[in-house]
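Only one protein chain is missing from this complex, and each of the others stays in its spot.
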Amino acid sequence: MTEVQADCAAAVRDVFDGAVVMVGGFGAAGLPTALLDALVEHGARQLTLVSNNAGSGDDAIARLLAAGRVSKVVCSFPRSTNSEVFQELYRNGDVSLELVPQGTLAERIRAGGSGIPAFYTPTAVGTLLATGKEQRWFDGRAHLLEHALRADFALICGEQADHEGNLLYRKAARNFGPIMAMAARTTIAQVRRVVALGELDPETVVTPGIFVDRVVEVPA
Amino acid sequence: MTEVQADCAAAVRDVFDGAVVMVGGFGAAGLPTALLDALVEHGARQLTLVSNNAGSGDDAIARLLAAGRVSKVVCSFPRSTNSEVFQELYRNGDVSLELVPQGTLAERIRAGGSGIPAFYTPTAVGTLLATGKEQRWFDGRAHLLEHALRADFALICGEQADHEGNLLYRKAARNFGPIMAMAARTTIAQVRRVVALGELDPETVVTPGIFVDRVVEVPA
Amino acid sequence: MSAQPLNMETVAWRLAQDIPSGSYVNLGIGLPTMVAKHLQGAICHSENGVLGIAPLSGEADEDLINASKEPAGLAAGGAFFDHAMSFGMIRAGYIDVTVMGAFQVASSGDLANWSTGEALPAVGGAMDLAIGARQVFVIMRQLTREGVSKLVERCSYPLTAAGVVERVYTDLAVLRVADAGFIAEELAPGVTPAQLQAATEAPLTIPDAIPTYRASIVEAPA
Partner (left out) sequence: MSAQPLNMETVAWRLAQDIPSGSYVNLGIGLPTMVAKHLQGAICHSENGVLGIAPLSGEADEDLINASKEPAGLAAGGAFFDHAMSFGMIRAGYIDVTVMGAFQVASSGDLANWSTGEALPAVGGAMDLAIGARQVFVIMRQLTREGVSKLVERCSYPLTAAGVVERVYTDLAVLRVADAGFIAEELAPGVTPAQLQAATEAPLTIPDAIPTYRASIVEAPA
C-alpha cells in the first residue's frame, strides 16, 4: 500500500535513530533535497547514510552531515567538489566511511532489493578495497565476495508517481532511485507531480509501486 | 554497432553447431517465432537452448526440437500443455534437460549479462534441485551458489527498435527479453516495427542498443 | 469418507477473505486462479512480469497473459517489467501472499507441489514463490482422487520448500500450521470434526468450539 503524503515532514516521520538510510542521486541529479531537509528537521541521529556521494558545498546531504545526524557513510565518492563538511567530520573521527566502488555499491543495493544475499564480482580484486574480502576464482579469473545492502529507509526523487506508487524518473536523475526503492523496507519518493491512477503508461513505469511506500509531491 | 537485417535468415546466419542459444518468451508472449523458424531453416545442430519453456503444441520451439537441432534444454517448465515433442525426445534420451527454478533461471541470465559470475539464492534449498550445489548460510538462512548463464546468441522479440538497437517491448511479452539481450554475445531481436533514430523516447527504452546486435522487422 | 466435498469455488472465496485490501498477491496455476475474482482491493502479481494482472475483460491479447498462460486483463495502476525484477520482487519479500496448489502439505509446513516423481518434472516459479512470499496459502482438495489425505506428517513427494506453508484451505476446513501440527480453525459447511479428523494423516488439533464458516456466495453446481 502506497500512501500519498501531504508533506515531507509526514513522509519521514518515523525515521529512527540509528536507521540505515539510502539516499538517491548522483551529484544534484536525483537528490531528494526536500526529503533530506525534512529529515534534518525531524532530528533522527546516528544515521548510516548509503549514497554515491557525501555532500557537496551546502547541498542537502552536506546539511544533514553538518547537523551531526550521520555516524557512518557508505559511498563511492566522498571527495566531491567542495565536500568540506564531510571531510572535516571524517578528519575529526565524527563519521566513519565505508568506501565502495560505484558498480559494487550499485550491485550490492540491487542484490539487497532482489533477495540475493551475496555475489561475486571482479571489481577491486588486488586492490586496497579487497582487504579482508573473500577471493574466489571463476572461469580463471579472481573475484571478490560482496554482500547485499539493505536499508530501513530509502529517500529518492522521481518525476511522476501515481497513487499506487508507480514511479517515473527524469533523464539521468534516475541513477540509484530504482535500486534503492527495491532495497529499503520503507521507500519514500519525492516527485515533481502526483497523478491519478491510470495516467501512467504501464509500459513506461520504471519502479513499480510495490517498491514504494510513500510519495510526496514537491513541485520543481 | 547494431545492424538492421533484411530478413530473419540473414539475422541468424552465423548460429553455429553447438551454440548456446537463449530464446525469449513465456508461452507464446514474446516468443521470437520468425527467428526460430529461420533457425530451423538455417540448420545449426547440437544447440543448447535456454528458455523458460520447451515448446508447446507445434510452436516454434517445438518445431526446432522436432527438427532434431537441440541436444540440451535449460528451462524451468518443460512440461507445458502439449509439450509432447520435448517429452518424446527426452524420454528417448535425444535431449538432456537442466531444470532450473524460474527465478533462478532469470537471475542466472541477469548475472551473465551483468558481469557477475555467481551469486547465492535461497530458492531450492533442501530440494532435489539443490543436489550437488554448494550451500552457504547468510543471516541465519541457507542459500545455494548459482552460476551465471551466458549464451552465444539470444533470440528475442520486441515491439519497436531504432537503428541503434534500442528496444521497446509490448506488455507481458517483455519477460526474458531484456536479460537475455544482456547475456548473449550476439543478440538478435525480431520487432514488429523498426523506427528511425530519435523516434524512441530515451526515457522509455527498456533495452539500450548496446546490448542488441541485429534487429529485423517482422510485422505482426 | 462421507464428507460432502465442497465446491472449490467456495473454498477460493473463503481464502480470499483472509487477504486484506492492498495486499500484493501471486496466484499459482490451477485452483489458485479461482481466488482472483473474490479478491477485494488486492493487487495481483504475475511472475511473467506483471503487477495488476486481472481477469480478462474485453478482447484477448496474446501479449497479456497470466502465469497460467491464459489471456488476462490489467488493472489501472498496473505495470510491466522483466523476469529478473519479477523474481527479485518475489525473493526479496514484496509479495504478501502467494496462493498455491499442492500435492502434499506436511504439519511442519513443508510443501510438495512440483513433482510426484514423474519422469519429466517441471518446476516453474513454485520454489521461488514458496521461499519468497511472506505468507504461503495452499488451496487444495483434502484428499487425492484415491481418497488419500494430502495433509501429511512428512511429505513423500519431493519438496518445493521446507517449513513455508502458513495456512491451508481445503474442501473440508481452514487449517493453520503451528508448532504442534495443523490446527483446524474453521470447518467447511456440512463437515463434522470427525470427518476432518478421518481425512487428515497428520498431527491435527480440532478445538471443541470450532466454528463452521458460511459462504456468502451462491455456489455454482459442482
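In order of appearance the chains are A, B and C, and numbering begins at 1 in each one.
The criterion applied here is as follows: contacts are C-beta pairs under 8 Å (C-beta built on N, C-alpha and C of every residue); 3 or more make two chains touch, one makes a residue touch a chain.
Please read all numbers here as calculations on a predicted model, not as lab measurements.
Asker: List the neighbours, among the chains on screen, of the chain that has been left out.
Answerer: A, B
Asker: Please pick, from B:56, B:76, B:114 or B:160, the residue that touches the omitted chain in the full complex.
Answerer: Looking across B:56, B:76, B:114 or B:160, the contact with the absent chain belongs to B:114.
Asker: At which residues does chain B meet the chain that is not included here?
Answerer: Counting only chain B, the missing chain is touched by 1, 110, 112-116, 162-164, 166, 182, 197-198, 200, 202-203, 205, 208-211.
Asker: Spell out the interface residues on chain A facing the chain that's missing from view.
Answerer: 26-30, 52, 76-81, 87, 90-91, 97, 99-104, 106-107, 109-110, 121-129, 169-179, 206
Here is the rule we go by: only the chains that are shown with their structure count from here on.
Asker: If you tally contacting C-beta pairs for every chain pair, which pair wins?
Answerer: B-C
Asker: So, what's the distance in Å between the C-alpha centres of chain C and chain B?
Answerer: Once rounded, the distance between the two centres reads 30 Å.
Asker: Quick check: how many Å separate the C-alpha centres of chain A and chain B?
Answerer: From the centre of chain A to the centre of chain B is 32 Å.
Asker: Chain B: which residues touch two or more other chains?
Answerer: 107, 121-122, 169-171
Asker: Quick check: what residues of chain C touch more than one other chain, meaning two or more?
Answerer: In chain C, 74, 80-81, 84, 87-88, 90-91, 132 touch at least two other chains.
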